[in-house]
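Every protein chain of the complex appears in place save one, which is left out.
And now, chain A:
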Amino acid sequence: MSYDRILNTTAAWLLALFWLLPLAYAIWTAFHPAAFETRFEPLAPLTLQNFVQAWSEAPFARYFLNTMILVTGIVAAQFTLCTLAAFAFARFEFRGKGLMFALVLMQLLIMPDILIVENYRTMSQLGLIDTIAAIGLPYVASAFGIFLLRQTFMTVPKELDDAARVEGCSYLGILWRVYIPLAKPTFLAYGLVSVSHHWNNFVWPLIVTNSVETRPLTVGLSIFAVTDSGIQWSVINAATLMTSGPLLIAFLLFQRQFVQSFMRAGIK
């Protein structure tokens, strides 16, 4: 092994270890009694009590439901909207197409956090403050999604489009029967990114929600962590593992497809 290779491998292991450390600590504290929060004895007794306690102390079931509704809603709306927009940009000629696409791309350059105040004002005008819809709405017209799908659709050979037209497909029929099936890897990649992003999103939901019925997991977790007098790491970490668990498991299960779909979708 060359010197270069050794250096690379060591660095990779170090980074992985560094990244894993908080997770490892969370797992340690979550499965041990509070007394072992800072004492790392290999033979310390294992317990699930922290999970039971966390689950009973805050309405996590409701938070889970909220997050599920939020994430599926956003992804469904994004898929619909971005697919239609991308199809229009990829295959139709219309007035102002260039300008409109430039505007879409501009959205990619703007940090969403800058728009928090403006978004709040819009949601309040729509009377949507403290609803799940308000959390998702600002993200539905995703420039990233439109751009990604447009790029994918443009790689579909024109002759397939023609063949479907000769066979009697309408435009929506062509989209449904030809473009969408061929863009499956892109949809998968984009869907996974979107799910994980909105599952973990914190600042915007924190601002726009203020009741148990609407709060997603992230906000619920943070409130749970501060309101508890005297911070109990074991319970907080049990709750943290609970809330991030589904995503972690999903990623581990889909790891290969996830990485492959990104390679195929051509995103680095």
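As a working rule, contacts are C-beta pairs under 8 Å (C-beta built on N, C-alpha and C of every residue); 3 or more make two chains touch, one makes a residue touch a chain; residues count from 1.
The working rule: contacts and distances are computed from a predicted model.
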Listed names "sn-glycerol-3-phosphate import ATP-binding protein UgpC", "CidA/LrgA family protein", "Acyl-CoA dehydrogenase family protein" or "CoA transferase", matching UniProt entry of the absent chain: "sn-glycerol-3-phosphate import ATP-binding protein UgpC"
Residue of A:Pro45, A:Pro112, A:Gly173 or A:Gly245 in touch with the missing chain, whole complex considered: A:Gly173
Of A:Pro45, A:Pro112, A:Pro157 or A:Gly245, the one touching the omitted chain in the full complex: A:Pro157
For chain A, the residues touching the chain missing from this view: 157, 159-160, 162-169, 173, 177-178, 181-182, 184
